[in-house]
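Right, I'll just put the structure down here and ask away after.
Here the complex is missing a single protein chain, while all its other protein chains stay put.
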Amino acid sequence: MSQPETPETKSLAKAQPQKELPQFEKSLADKLESKFNSKATIEFVKVNRIRVKVKKEDVLDVARFIRDELHFDHAESVTGVDYPDQKEIEVVYHLGSYTDPELAKQVLTLATRAPREENPSPGNDSTRLPSLRDIFYSVEFHERECFEMLGVYFENHPDNRRLLLPEDWADLPPMRKDFKIKGR
Amino acid sequence: MSAIAPKFRFSYFIKSILDNAFWAVTLFALIGIPIMMVLFFYFNLPVMNDKLTTPYLMLTTIADPSRQIPLLKSLIHTDFFRITAFPGFGFAALLAAATIFIERKMLAKLQLRVGPFYCGKIEGILQLAGDGLKLISKEIIIPAKADKPIFWAAPVLFVATAAAFVALIPVAGGGWVVADIDVGLLAVFAIIGFFPIITVLSAWSANSKFPFIGGIRALHQMISFEIPLILSVLGVVILTGSLNLSEIVQSQIHYWWIVFLPIGAIVFFIAMLAELERIPFDLPEAESEIVAGWLTEFSGMMYGLVQLGSYVKLYAFSALFVVLFLGGWNGPMVWPPFPEEIIKNGITMGPITARFPGLPLLDQQMLNDTLWFVIKTMGVIFMVLLPRGVFPRIRIDLLLHIGWYKLIGLCFVNIFIALGLLYAGVLGPGGIL
Partner (left out) sequence: MTTQLPPGLQLEKVDERIMTLNVGPQHPGSGHMRLIIKVDGDYIVSCDPDPGYVHRGEEKMAEYRNYIVNIPHLERPVIHDSCNVLYPYCLGVEELLGLEVPERAKYLRVIASELNRCVYIQYWLAIYGIFLGHSTMFMWPAGDRELLIDLLEKITGARVTHAYFVPGGIRNDVPANFEDMCLKRVNYFEKRIKEYAAIFYDNPILISRTQGAGVLSREDAIRLGTTGSTLRASGVDFDLRKKEPYDAYGELDVHSNVLKDGDSYARSKIPWLDMLESCNIIRQALQKMPKSGSVRVKLKPNPKGGNDEVYKRVESGRGSLGCYIVSRSQPEPYRLKLSVGSFRNLICMPYLLKGEKLGNMPAVYWSLNYWPVEADR
């Protein structure tokens, strides 16, 4: 703890695969990899940060494993990232832990992707993901926000209503890339 | 806002004053005097110098400077003057205005700020007048589904009830009270009983949710605190043997009842705070929970009337506390006597000597009584205002708990103390002291 955290310089995971990875983070990533093999792709391991990418069919299993075995107990944020060029919308869960003091610094990034449609009809199209609410209760409002901002419908979410936008918002989901701000 | 208009010229200023004076005199001569004449025909005019005055004689009497003071004296002793001006509503409203000013400045000092500052140059003394003007000039908005007659009547009824309460308060010895009745204390409680009804009526008639909740809260609070309020003064009644407020004051010439009945005084004070809806008991108007409670839908002067009523009520309760526990108007004589020379010789200014037959206007005893009464009342009002700077708001269940469990128990303790003093022969009719 005495070491001040210095910002990682040029820490592009793909650029320097040979660089020695931090021990503790590596062990967590290894646990995930040994359990799920190809299902869970470890995208990078940095100081205090791990990123795991899973397909949407496996996200519930991986999330349950992360909660029960790796002891990450809450979600800090749920972010939707729109990739129109890949025709996908990525939903990123940042998971943290309060119960395990060893994990206090760690943030595990769980990313999954949903197909993207050109003419979205939020809630009625194929842009769907399973909700993690039953596993991480804290994602409830984050997923609601993600639904309205990107049109990703979370199945089994009890409350897929609007949160921040007006009730009568009838435009595109605003965080999609094809929703342009006027004048920019 | 500059003090002087940019095109100001002194000659214009003088001219405008003279213009105004000219029109005032002209209009008075042409309209005022004929109206007075007409009115005198309808009044019962007094007998002067063994002669029944006629309207013409009356008009000349009014114009005679040497008779104006006796006239004023006779006016002061009419019922009309008592009800509207001195011991009645006008006096109470004046003290209420003073209360608002004191409240603002005191709270500001407590909270490290200055309070009203600019309006009226001297410490913002005209701020209240400004607020009143603003309230009067505002539009009155009535909710669409409101029960209009009751909604309109509620603020008026509130002020009227507060004024009726004021009418029972004796301010000075020698009959300076609007209604000196033998069941004065009972009448006070009968009048207090109207406040929850008015509150609930206005809350219900507004047909809105927040006033409704506020009205229900006010009903709970006032009804559950009326019982300790009534019980706490029972000790005073037992020791005095009278319900007449003037007699209660006269019984405290030597010692105040707060000396013997401190518990009763404390309970009365707390119950008074709750009846007045003052912090920490301002639940019916708790703005962070229910907007403004039962006042939510009032706008403009309707709101102003309710505020006026509540401050008049504050004065009346404080005065009642003074009457019951702090010895009313009793106090050492500190008012200076009216100078004899003015009565005998009049005022001499150079060559002119003005004589004022009929002085003094008010006797020394009455002025002294009023002074002591006002000082004590303002002291109690100050104590009522003080918790606003110190306490947060209480919750309704805690409030009812205090009312029903603690205060009523203390009231009985108080009554037992009073009965003990009475039967031991210490106090009361025929006691040692």
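Labels A and B are assigned to the chains in the order they are written; within every chain, residues are numbered from 1.
In this text, a contact is a pair of C-beta atoms (placed from the backbone, for glycine too) under 8 Å apart; a residue touches a chain by one contact, two chains touch by 3 or more.
Because the structure is a prediction, the values reported are computed rather than measured.
Taking every chain of the complex into account, the absent chain touches A, B.
Residue-wise, the contact with the chain that is not shown comes from B:389, picked out of B:143, B:300 or B:389. When you scan B:126, B:153, B:291 or B:371 for touch with the missing chain, the hit is B:291. Seen from chain B, the chain kept out of the figure touches residues 107, 110-113, 209-210, 213, 279-280, 282-283, 286-292, 388-398.
Although one chain is not shown, part of chain A still touches it, namely residues 1-15, 48-49, 51, 73-77, 79, 81-82, 92, 94, 98-99, 104-105, 107, 109, 124, 136-142, 145, 160-170, 174-175, 179, 181, 184.
Methods note: only the chains that are shown with their structure count from here on.
Averaged Cα coordinates give chain A a centre that lies 68 Å from the centre of chain B.
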